[in-house]
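Pasting a structure below so you can have a look.
As you look at this complex, bear in mind that one protein chain is not there, while each of the others sits in place.
Lettered A and B in written order, each chain numbered from 1.
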Amino acid sequence: MKMLHVVNKSPFEKSSLSSCLRVAKNDSGILLIEDGVFGALQGTSVTDEIAGRSADFKIYVLGPDLAARGLSEKPIIDGIEIIDYEGFVDLAVEHGAVNSWL
Amino acid sequence: MTYTLDGATIPADEEGYLSDLSVWNKELAGLIAKDENIEMNDDHWEVVNFLRDYYEEYQIAPAIRVLTKAVKKSLGDDKGNSKYLYELFPYGPAKQACKIAGLPKPTGCI
Partner (left out) sequence: MAEEFDDEFDGPVKRFLFVNRKAPYGTVYALESLEVVLISAAFDQDVSLVFMDDGVFQIVKDQNTDGINIKNFSRTYRALEGYDVEKLYVEKESLEARGLSEDDLLVPVEVLDSKALSELMNAQDVVISA
């Protein structure tokens, strides 16, 4: 079964997202939550790194965490899907295992 | 501590500030005021309502100096001074009026 990787750290402050992109198996799901949502933004210093791998993974970002940070209207990297808490639960159920990159 | 209103128990901290801002209403404010030995009149309500608007806008209870300045700006010199506010709320306008308004203890009041 596919694994869901959950990243909650800012890509500008911690290397969690880079490490996840490096070791996660292709076709895994990657969900960006809390300060991890910054990784979904277009036009940042880490956009290229993440956009470059967006074909290898299915990447999701949690909408309420974008909204809390005033980022709902900001452009998101192509291919990243915005989900809500119900979508989060569905993803956790669909994937065999959840790996939280703390 | 707690307040009792219409048979309901409403939780507050040890100094009497409401634990949950959203349960506030005018009857409860009157009850808290009574505990503080304050008979609410229109002037008291004006300050309490001002504080609630301030909190709504900025998400904090202002320190006394900031409250005085903000009241002066919006209600004029007659009311925007410590003397006027202390007459209404003798044990400290920021602390007492905030408590009655259902707000937390003012930030910067240490």
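As a working rule, a residue touches a chain if its C-beta (ideal position, glycine included) is under 8 Å from a C-beta of that chain, and two chains touch if they have at least 3 such contacts.
For clarity, every value in this text was computed on a predicted model and none was experimentally measured.
Hidden chain, full complex: it touches shown chains A, B.
What chain B contributes to its contact with the hidden chain is residues 57-60, 62-66, 68-70, 82, 92-95, 106-110.
Although one chain is not drawn, its touching partners on chain A can still be listed: residues 8-10, 12-13, 34-35, 38, 41-45, 47, 63-65, 67-74, 84-85.
What we mean here is this: only the chains that are shown with their structure count from here on.
A straight line joining the Cα centres of chain A and chain B is 44 Å long.
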